[in-house]
Each structure stands twice: as C-alpha cells, then as structure tokens.
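Left out: one protein chain. Kept in place: all the others.
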C-alpha cells in the first residue's frame, strides 16, 4: 500500500485529500500518475502530461522517474506559492 | 581663495583640519595636490602619486582632473571605511 | 544557530531579529527579508489570504534550504518563520533573517533562502477578493530566480 495526498487546488477539484492505494505493479511516480489519469474526468484533466504538477515522495520533492515502494507517502500539488 | 579640508588619518598626520589658500594659478585639484606635495615631509609622503587619496569638490567626489575656481571647498581624505 | 518555524500565530519580525542577534558581538551583518500581505494582487483588492501547507514536509523543506545555505556560505545564524492559516493585509507572511561576519554572505544566503522557499516549499495561497476566493498562481519570475542559483554562481 502507498499513501497518496493531494493539496490546495488539486484537493479541492478532486474532492479528495488523501487515499490509500495498492502498489499493484506501479514502479514509479510516473506510473502512478498514469493510473490516476486513467480515472478520466477531472483526474485526466489535472494530471495530463501538459499540466504543471509538483510531486513529493516521503516529503521530499520528486519527479515522474522517482521509484515507488510499499509504505511510501506520495503527494501531488500545484506549483507552490508561499513566501 | 579656496577652502581645503583634511579628514581622518590625513588630518591627524598633517596636524591640520582646514586651511584657506589663494588659487594662484592652480587650475585643477591635481595642481593643488602637487602644490601640497611640494611642502615636503609628511605632505610629500601623504600626497605622493602612489598614495590612495580620495578627494571631493564642494562635497562631491572628484578626481585630479576636476577644475578649481575661487570659493571652492576641496577635501582630501583616505579611502572611506563607513558602514 | 538555525531555526525554522511554521506557525498559525502572527509573529513580530522585530522580535525575530532580536532573537537572531542575541547580543552576539561577533555578528557584523544582519540581512532580513520580510514578505508582507499586500491589499492588491493582479489589480484586484484582496480582503484576506489563506495559506495552506503540507504539514511535516514544509518544515523539512525549509530545513533543507537552510542547510544548503549554510553549506554554500559562511553564515552564523539563520531564522526562517512562515505563517499558515488566515492572514490580513500588512501581516508578515514570511521572515528570513541571516547573520554573518560580513555582509556579502548574509545577502546571498538570505536571497537564496527566500528564492528557494518560493519554488520548493509546499505552501499555497488562496485569496479572497470581492468576487470570491481564488488560488494564487505561481509566478514565472520565481522559477527564473531559483534557476539562477543552480547554474553555478
């Protein structure tokens, strides 16, 4: 299982703050994004290739190539706007 | 007449804070520096060509080429160390 | 001494600078950046701001940025404070204060930290205008600022 978190606009548009998912052959964050995209509708729109999506693995910035393993915490969020 | 001011280490080493001088053919700050150098001793040492001397005309930074006229206030001082 | 704080409570920038200085007589320079909530953004009057964040990751991200600044430059002390939750115009949003023996290092470290915070730390601003709420868009100039530190300096 992995833990997935969504923040800010993503959380609002998806109506989901977090979910648990079976790894099920997903070997990288890119695989996971494709799986989320496959849900269609707002998921497909937010996580399309041309969208600016930031991601973190275990609270550290990551990218599509970052590998996944059971127990990981993955987060997706729009470009940050703090400061 | 012009007014000449000396600051910091120059004032201390010369033992002079200010003096009045006849222009007397001095047409630039460079001319004035040469005249001061001509006094010999500590004057010659402080104002030798190879010394770092900063200068101001009427309270604005100037250089050896800056022209002089009657009524001017000229100042000589070591490199500044404020801030 | 380095300190990073993410807090819902307001903070006093002056107090943070005093804590940073702590009467340490070896400090020669203090450079401070304060980011404040403006009452205008993109031409619209903004009534209030809500700052969402990713608890846990924000602290780590800021700590990593502060560590990186310490490894790049010889600095003595560093404090970073960032508000989350509800803010009003003129409220300090963020403070980055750096103390060092000489000024160049303090300027570089301070600007580096705020530049990286802007593009790497998980905070998101939502503002309330007369037309309702809206998420603030990231600015391209912030990406450019971050990139400049990356192509060797």
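By letter and in written order, the chains are A, B and C; residue numbering begins at 1 in each of them.
Throughout what follows, a residue touches a chain if its C-beta (ideal position, glycine included) is under 8 Å from a C-beta of that chain, and two chains touch if they have at least 3 such contacts.
Fair warning: this is a prediction, and the values are worked out from it, not measured in the lab.
Asks: Over the full complex, note down every shown chain the hidden chain is touching.
Replies: Counted over the whole complex, the chain not pictured touches B, C.
Asks: Need a quick check: the contact residues on subunit B for the chain that isn't drawn.
Replies: Output for subunit B: 5, 7-9, 52, 54, 56, 59-61, 75, 77-83.
Asks: Could you please point out the subunit C residues that touch the chain left off the display?
Replies: Answer for subunit C: residues 13-14, 17-18, 21, 23-40, 89-90, 101-104, 106-107, 110-111, 114, 141, 145 touch the chain left out.
Here is the rule we use: only the chains that are shown with their structure count from here on.
Asks: Please work out the Cα centroid separation of subunit B and subunit C, and write it as a whole number of Å.
Replies: 48
Asks: Taking the mean of the CA coordinates per chain, how far is subunit A from subunit C in Å?
Replies: The mean C-alpha positions of subunit A and subunit C differ by 26 Å.
Asks: Can you list every residue of subunit B that touches 2 or more other chains, as numbers and ranges?
Replies: In subunit B, no residue touches two or more other chains.
Asks: Using the touch rule from the top of the page, what residues of subunit C touch 2 or more other chains?
Replies: Not one residue in subunit C touches at least two other chains.
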